[in-house]
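A single protein chain has been omitted from the complex, and every remaining protein chain is retained in its original position.
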Amino acid sequence: MTLQDLRPLLPLLVLSAAIVTVMLVIAFKRDHRLTFALTLIGLVLSLAALPLASSGLPRTVTPLVVIDGFALFYIALVLAASLVVVIFSFSYLEKVAGNREEYYLLMMLATLGAVVLVVSNHFVSFFIGLETLSISLYTLIAYTRFERQRIEAAIKYLVLAAAASSFLLFGMALAYLVYGTMQFDQMSSPSNFSAADSALLTVGLAMLMVGIGFKLALVPFHMWAPDVYQGAPAPVTAFVATVSKGGIIALMLRLFAFVPLTLGSNLWNVFALIAILSMLAGNVLAVVQSNVKRILAYSSIAHFGYLLVAFLASNALSISSMTFYLVVYIITSLIAFGVITVLSHPQKEFEELEDYRGLFRQQRRPAIFLGLALLSLASLPPTGGLVGKIFLAAAGVESSLWLLLAALVIGSVIGVFYYLRVAITIFRQPEEESAVWTAPRLTPLAEVTLVLLSLGLIILGIFPAPLINLIEAVAARLG
Amino acid sequence: MSAWLPWLNIFGVLFGALTTAAMLIWVERRLLAVWQDRYGPNRVGPFGLLQVVADVIKIFTKEDWIPPFADKPVFILAPAVVMTTVLMSFAVIPFAPGIGVVDFNIGLLFFLAMSSLSVYSVMLAGWSSNSKYSLLGGMRSAAQMLSYEVFMGLSLAGVVVMAGSFSLRDIVEAQRNVWFFIPQFLGLVTFLMAGLAETHRLPFDLPEAESELIAGYHSEYSGMKFGMFFVGEYLGIALISSFIVTMFFGGWLGPFLPPFVWFGLKTSVFVALFILLRASLPRPRFDQLMAFAWKAMLPLTLLNLVVTGGLVLAFGF
Amino acid sequence: MTAIPLNHALILSAMLFTVGLVGLLVRRNIFFMLMSIEIMLNAAGLAFIVAGTRWGQPDGQVMFLFILALAAAEVSIGLALILRLYQQFKTMDVDAAHELQG
Partner (left out) sequence: MVWLFYLAAAVALFCTVMVITRLNAVHALLYMVMALLSLALIFFLLGAPFIAALEVIVYAGAIMVLFVFVIMMLNIGPQSVDQERRWFNLSTWRGLVFIAGILLIELIIALRLGFPEPLDVTEVTPHQVSLSLFGPYLLGVELASMLLLAGLVGAYHLGRREQERPKK
């Protein structure tokens, strides 16, 4: 490692420095506002470090980490999403009794984990990034630790995530056994594998897939998603839905740019089955839910199923369409969970469908934001959701994956039904007695953020070209 | 000749360690008596030397009673663990060139491994006795030993950095020019503390604290099982003393006298120091003990390690 | 050193992994579930050591060190959660906690 290597690492270094600073500040002076401000500054600074890091790319810094345009794009995405989540968290945490400061520390640690995932080029950094993310999430999910459902959700997540990690590790070990290296970009080296080696590799990759599938909550590894989405505090749910999954997608794209996943192979078929199941089961199960957080959980299962369609197509469009869709999905989820967060109280989350009845009459602006997010989730105009899905489908069409596309269409049609159900509830006449909850205060910062996100969503729906061009430029470097 | 030399070594060390431990019981009582201006055991044999033999006969013939409420297998296992781990640790101690059971290239780690396993004996004894004093003693010792183990390993890291090896023989050889207690004085101090805590000696004897926990984890033990805890403690003292000598005081190195004698002399000094500490220091409160470990000792060892590492890196000695 | 049949070591790790998995699925006591996870992590670690041995590289051992770090962090949080669970539900049974249902 040389001094030149530090420059591309700047975003990570700034983030780590911010973590240490926040930790020390907490040790000497507990102050919610101060910690919040420091966290914001840390995240903004590390976003600001991105342009500084962007000269002389791509650069491999030790075998573990590679920084290239793709990585920088995803770092920006992850950091921005985490910044938004932190902004929403403030008013929620104000109502939390007890220590609030550790929340920000853990949030930044989790973000660091996701950033490491994005830049990792090696099983070791993959594993450490993933686990830093997970370990922080265990605590974040149980953060308001005197609510029973938090503990329950955290334990479920911990047990299942740890089991998934061990699958992942075993898979990595087998892959290492075959390749003799843990570095992604050396795995493509065309060595003539014996039958034995390819058998081992298939088992290894299948086990890796279990781990990744779990983190993305794909069917049949999705059991945790609804419980954790419901049980976790609303801002943490937002984090799980956006930052954590975004990091994994970036990693998956990088890993499978080198490890072959040929069309029609056994592994490919299993992936396809998972995709179809996720799209169908996610949407069908969402229909019967009456809890908005659970609905969003099932809907996220389906959405990552859609993403897999483009992934399986593995053609020129795959990476750019997935990235674009992911950006749109993250913005949409941030709006949806942001609204839930600002309306929620730690003891009583604003999550039952009944709570939303007549929201429009009582809270005009949040209702509009939420409505917009639902439109985007249902891929209706004028939002980015529509463009994204067309883009995904185009990738599928190019590789003629008709079965997967059929599932995508069926899933989307079911999706429209339940998203609109929620949307309609918002605009219905409120029941007389449901006016009990007092209108929470929307902090100016949160409101500005929501407005910006909504504008972004609409702009992506109308002028997607600039972002697509940017993504295509950065994606070209990969693979 | 060479075929049974290892066996001679093994049994020699085993016999030596056990005899030393038994002798230590007598030594401790005599020395304590001297410092407290009393006689100590002086009836059985010359200078009361046979007192230990008498004690052993008593302990052997005592009824070996297992309380009905205890968890029997674990209850029996606990004292065996302490004897096994301590005796196993003696295997890697280099007493003199040619004397010693094995020369292990990870000897130091082996020692740490055994000392971390010995925690179980106390914890299991405390748990299986199914009595509240024992349980409290067991919990205290678990917390204490876990905390002190952390910097026990770290305090030795400086020595490893300077010697460049985990092998105890290499470490002794590396002290030909200067004994490590001079450059590694902080390491010595912290290791001494950790060693005291690991052997539950005063002032760190909170797990057994007669006055508050009525002997803590081994309240329910009697007969030979109690004897094993008892002897185990003295074995521990001998072990930690000889380990300090190996790591910091040049092991067998020394002029004129044969190496083995040097080793024995140096070790005796530290055994005496352990006993003197018992005679002179009061027992701290439990939270003070923990705070001391985490807030004073751990930073000190880390500082020591960083400085040592930096110096070695800079000057390469 | 001696010649150990590496595929047998690998099969051992697969067996341990499966046993851990069975334990995880069958036991309802959260305590045993955590222990089963430890078994699975260890089995994966063994596989890494075997792989490292095959290539004569230290990388497998390095990975094991990171697994150790993970296990320590995970267990400490898991046990803290167990304490919470026991305090709030008065049980170690994970199925007793079922407030989250769709």
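Letters A, B and C name the chains as they come in the text, with residue numbers starting at 1 for each one.
Please note the rule applied: a residue touches a chain if its C-beta (ideal position, glycine included) is under 8 Å from a C-beta of that chain, and two chains touch if they have at least 3 such contacts.
Worth saying up front: this structure is predicted, and the values here are computed from it rather than measured.
Considering the complete complex, the chain that is not shown touches A, B, C.
Taking the complete complex into account, B:V74 is the one of B:I10, B:V74 or B:V189 that touches the chain left out.
Residue-wise, the contact with the chain that is not shown comes from B:M139, picked out of B:A17, B:L31 or B:M139. Check A:V203, A:L353 or A:I368 against the missing chain and you find that the one touching it is A:V203. Touching the omitted chain from chain C are residues 1-12, 14-23, 25-29, 31-32, 34-36, 38-39, 42, 46, 49-50, 52-54, 56-62, 64-66, 68-77, 79-84, 86, 92-93.
Hidden from this view is one chain, which touches chain B at 71, 73-74, 77, 105-106, 109-110, 112-113, 116-117, 119-120, 123-124, 126-128, 130, 135, 138-139, 142-143, 145-146, 149, 153, 166. Seen across the whole complex, the unshown chain contacts chain A at 1, 16, 19, 23, 61-65, 95-99, 102, 105-106, 109-110, 112-113, 116, 124-125, 128-129, 131-132, 135-136, 138-139, 142-143, 145-146, 177, 195-197, 199-200, 202-203, 346-347.
Convention: only the chains that are shown with their structure count from here on.
The chain with its CA mean position farthest from that of chain B is A.
The distance from the centre of chain B to the centre of chain C, each centre being the mean of the chain's C-alpha atoms, comes to 33 Å. In this assembly, the C-alpha centroid of chain A lies 52 Å from the C-alpha centroid of chain B.
Looking at chain A, no residue sits in touch with two or more other chains. Residues of chain C found to touch two or more other chains are absent. Chain A makes touch with chain C in their complex at residues 123-124, 127-128, 131, 135, 138-139, 142, 145-146, 148-149, 151-156, 158-159, 162-163, 165-167, 169-170, 172-174, 176-177, 180-182, 226-227, 230-231, 285, 288-291, 294. The residues of chain C lying in touch with chain A in their complex are 10, 13, 17, 20-21, 24, 30, 33-34, 37, 40-41, 43-45, 47-48, 50-52, 54-55, 57, 59-60, 62-63, 66-67, 70, 73-74, 77-78, 81-82, 84-85, 88-89, 94, 97-100, 102.
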